[in-house]
Structure formats: structure tokens, C-alpha cells
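Shown next, in C-alpha cells, is the structure this report addresses.
A protein chain is absent from this complex, but the other protein chains hold their places.
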Amino acid sequence: MTRAGWRDAVRRFGYGGVAFIFAGCAFWALVLIVLPALLMLDQAFRPFLARTEWGGPKDVYTVKNLVTAVGEPLNQVIFLKTIWASVLVTAVALVNAYPLSFILARGKRAAWVGAIMVGLLIPFWVNEILRAFAWQLLLARFGPINNLLIAAGILTEPYPFLNQDVGVILGLTYAYILFMIFPLYNAMESLDPNQLDAARDLGAPAWRIHWDIVIPHSKPGIASGCIVTFMLAAGSFAVPQILGGTRSLWVTQLIYNQFDAINWNLGAAYGVALVVLCLAFVLTMMAAFRVRLGDIAR
Amino acid sequence: MTASPARLQQAIVVTYLVVFFVYMFLPLAYMMGVAFNDTRIPTLNPWRGFTLRWFVVMWEDDRMWQSVGKSVVIALWVIALSVPLGLAGALFMSRLQVAAKPFVYAVLVSPVLTPGIIIGLSTLIFWDSTFDIGGRWQLSVLGQSSFISAYCMLLFMARLQRFDPTLEEAALDLGATPVQVFRTITVPYMRPAILSAVALSFFQSFENYNTTVFTIGNDLTFTMFIVGKVRKGVQPDTNALAFVLVVLTIVGGVVYEVVRRREVRRAEARARAAMRAGEAAMIPLAVAR
Partner (left out) sequence: MRNDLELDGVSKQFGDFTAVFRVSVTIPQGEFFSFLGPSGCGKTTILRMISGFIDPTEGEIRLAGRSLAGIGPNRRPTALIFQNLALFPLMTVAENIGYGLKVRGVPRAERDRKVAELLELTALPGFGPKRVDELSGGQKQRVAIARALAVEPAVLLLDEPLSALDLKLRQHMRAELRDLQRRTGITFIYITHDQGEALAMSDRVAVMSHGRIEQIGTSTEIYDHPQTAFVASFVGENNVFAGRIVDAREGYGVIDSPAGRLRAVNPHQLPVGADSLLFVRPERMRLVSDGAPATGRNVVEGEITDEVFEGLAVNIFLRHPEGGRPIAVSVTNDGAVPVLAPGTRQRIAFVAEHAVLLPLGPQTQPGGDPA
């Protein structure tokens, strides 16, 4: 900051105020975010040792944990499955949120739009654990969905939705679908309705209007909605824990298992791998769809 | 001329909305309905009669109340930490001219996108390795604050953006010290944002699971209590609890909407009054000429 900038800041806030701002941001950035992240990264590359052995001869940097995390075939399957399922959840959320956001953004009667928004916010505010619980009941062996499918003749015996990937995916979709609606709605709301009318006046069919006008305009909203939904789904812990089981393991559970076994080093390695993979995936998608960081104004 | 296609379009829209709402609310409704079934297995079918006994069982569970208490304590500390930090961040972003601002912003907002368990695990590792402080509820406060502060910061930034900086300058010019300016001008203006931040921090902290479970050590929070009951899946008293929580959420939503609409109406009324005052003031001047 320039000297004039400092003097201006002191003029506005006083020395105490400037100190508060800097100290607050420093504490938050360093103690709550950066240092823990660095230390987790550090631990991921150290072997699992008893406390007394820290700093001793065995405490050397090693990639063993990371190799276990991403090297073992079972783990690789789990990683791929997590990413794949998160993509699926994101896609379903996008397909469902798009028309809804569009309807809300173009809604002529503000009272209705407001009411619908609050109506949507309510399940959003209900804890995701309860929402997972609801699906646990629905998908149970002798629960309503199985009963319905048997009664309709589609199944002859109950399908074990729970303890399978499909149950978790259904749960994740339900949990995170609303995270797509709000960024999308915000982006679409700023679209000048005259543009759509002009396109229709020029004879464009509905799908073209969306493809050529609405989607490009809403790209930042779509991008941020997808990123948020994807990261939430990939990092979700409670939902897989409730709806999954021994036959449906997720990366977050691998982390938890190691945490439980006090092997935080291996857990950290899984964590690092998860974050890196997610970031790589997000960045690849951004490049593929030609979205730049500046587009996603949060 | 376009009556039929428009009607059809409207019908499709309405149907879609209805289906979507059913999808959102039916699972919750089912879960809540089970709470009233007089059977030990959490199910609606077979229906064995209406009962309120599961509510009683839920109410009498001491562990539940203890976990609620713990969650409240954590939430209050999270508010105490996140609101000031969020404010510091917002002031930094809105008022100071530092070259590295976008970088700092990215760092401060990153916990929002980071999976909760990563935040929890990294917090635990940091404090345990560095200060030999293992899992305990205070760590949960720190872990949660890393991202809840970001939410607070975003709320404050939105409010500060529309804040006229000349108001602070006018106060300084009239002789106020920076502390006085903050107390008498900035904070009153920020009040709605501060209230929102407090409410948001409370609810975000209260319902947090992923970060808490890694940092909490031996304590039990309310969400952990619920997960425990859900995984064991034994009795419908969990459903009774779910019912109460969903009803509270609905009530909260309705109250929020009512308050919001009232504020909007008030602001519009004031704007109309100002216009009338402006027009009325012109008449004596016109006459005086």
C-alpha cells in the first residue's frame, strides 16, 4: 500500500482501526486457513509415527502415504466413483435448476416469485442430515419406494438402495440441487427481457433463444453453480455416511477411517489427493468450457 | 392469436413447478408423518394409529438436550469470532487499497469451497502438532469460523458497497474520531447486515457436521447426536425430532418473508413522502416570485 494509502487509512480508521483490520485478516488468513492447510500438506508426506518419534530418524519426508492413497486399485475406484457421482449430481442439478431459475427470473409477478423462493429456501434450510434421513426412510428395504415398485410390478423383491451407490447419489442430488438455483437465478435476472423478445420477434425458436442468448449470458452463474455443487458433492460426508455402507465407500469415508485410526498422515494424504483431484477436475472443465476465473464473480 | 400456445406453456410451467415442489417436500412430509405412527419401526405403512408418544420420548432424552447445549455454546463462540473477522475482511476489501487484494480475497473465501472434513482435519492437525491441543469443542469453533467468517465478510461487503463513503468523511469533518465515526455512523448503517451475519453464523454453526466431527474430540453436538440416531435407525422419536425441526424452519421462513416485505413497503412509503415534500416546497417559492 502506498504511503498516501496508509495515511488515508489512518485518517479514516485511526491507528487502532487499521491495526484491527490487519490483525483480524492476518489471524483469519494465517491461523485459520493457511497454516492448517500447510501443516496438513506436511503431515501427508510424513510417515505415521508415535509422538515420541517426531523429529527422530524415522521422521523423513515420504510419498508412501500418497502412493497408498492413489495407488491402490480399490482407492482408485473410490476416487473415480466420487468424481463421477459428483459430476452426475451436478448435471442433474443443472438440468433441473435451469428451467426453474429461468421461470423465476422471468416471473412477472414479484409476489409469486418471492413466495416460491421462500418455499424453496425452506427445504434448503432443513439440515442435510435430516434430508438424508428422509431418503433413508424412503429407500429402506420395506420402505415406500420399494413397496411402490413391487406393487407396480417393476420389481419382484426389494432392492437394496441403501448400501449401494445409487442410494447415495439420490441423496446427494436431493441435498444439493438448490445450490444451483441461486447463482443461476442471479445471472438470469440481469438479462434484459427485451433481448429475448427481440430474438422471438426475429423468428428464433425457443431452443435457439436459450442456446444463443440465455446460456451465454448466464455462463458465470452456471459456472459458479456447477463448481459449488460439484465441490459440495465430492466433499460430502454425512450423506454417504447415512445412505452408504460397506458396499458404497466414498473418499470422505476413507479420510474418516484413517482419522479414526489416528493415522492422520494417511488421512491427510487422502485429503490432499481429494482436493487436488477436485481442483484439477474443476480447472479442466473450466478450460474445456472456456470459462475464466474472472467470469465467476462471487 | 397466440392464446393456445401461451396457455399450454403456462400449464407446463405450473406443472413443472408443482412436480418440483412435490419432489422437494414429499420426502420431508413422509419423514414427519412417520413421527405420528404408533409403531416402533419408522414407517408409514402399516399405519397403526395416531400417537404423540414419540414426541414425549424425544423430549425426555437428556443426551439430546446436552448436545443442544453444546451446539449453542459453540455457535455463540463462532458468532463472537466470525462477525468481527468478517468485518475486518470486509473493511479490508472495501476501503483499503492494497495491491494483493484479489489474492487475499481468494485465500479468505477458499474455506467456503473446501470440503468441511478437510477444514476439520487440517485444523486438528495444526493445533495438535503445533500446540499439542487435541480435539475439543474449541477447535470446532476455530474450524467453523474459518468459513463462517467468509460468509459474514460477503454479507458485510454487499452492504458496504452501497454505503456512501462521504458520510464517514462528513462525520470526520464535523470532529468525530474514527472510533466515534465507526460507532455512530458505520455500525448503525451496518446493523441489518450485522443481524443477518449473526443469524447466519448461528445457524451455519449449529447445523455443521463435517468440520465438527473431526475437531470435536469427545463432545457431542446436536447434529452428531442426530447422525448417531439416524444410523442406528431404531425408533421414530428421531422422526418426532425431525418434525419439530422442520416446523421451526417453516415458521422461520414465513417470519423472514413477512419481515422482509414489511421493510420493502416501509421504504416505498418514505420515498413517496419525500417526493410529495419536494413538490410542496416548490409552491411557496413559485408564489414568492
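We just call them A and B in the order they show up, numbering each chain from 1.
To be clear about the criterion, a contact is a pair of C-beta atoms (placed from the backbone, for glycine too) under 8 Å apart; a residue touches a chain by one contact, two chains touch by 3 or more.
Source: prediction; values computed, not measured.
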item	value
Sole residue of B:Val18, B:Leu52, B:Ala106 or B:Ala170 that reaches the chain not shown, by the stated touch rule	B:Ala170
Chain not shown, touching residues in subunit B	164, 166-167, 169-177, 180, 184-185, 188-189, 270-271, 273-274, 277-278, 280-282, 285-286, 288-289
Residues from subunit A at the interface with the omitted partner, ascending	4, 7, 11
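Keep this in mind: only the chains that are shown with their structure count from here on.
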item	value
Averaged-CA centre spacing for the pair subunit B and subunit A, given as whole angstrom	18
In the complex, subunit B residues that touch subunit A	13, 16-17, 20-21, 23-25, 27-28, 30-31, 34, 42-45, 84-85, 87-89, 91-92, 95-99, 104, 107-111, 113-119, 121-130, 142-143, 145-146, 149, 154, 168, 172, 177-179, 181-182, 203, 207, 209-210, 213-214, 223, 226-227, 230-231, 233, 238, 242, 245-246, 249-250, 252-254, 256-257, 260-261
Touch list for subunit A against partner subunit B, complex	1-2, 5, 8-9, 11-14, 16-17, 20-25, 27-29, 31-37, 39-40, 43, 96, 99-100, 103, 114-116, 118-123, 125-138, 140, 142-144, 147, 174, 227-228, 231-232, 234-238, 241-242, 252, 255-256, 259, 264, 267-268, 271, 274-275, 278, 298
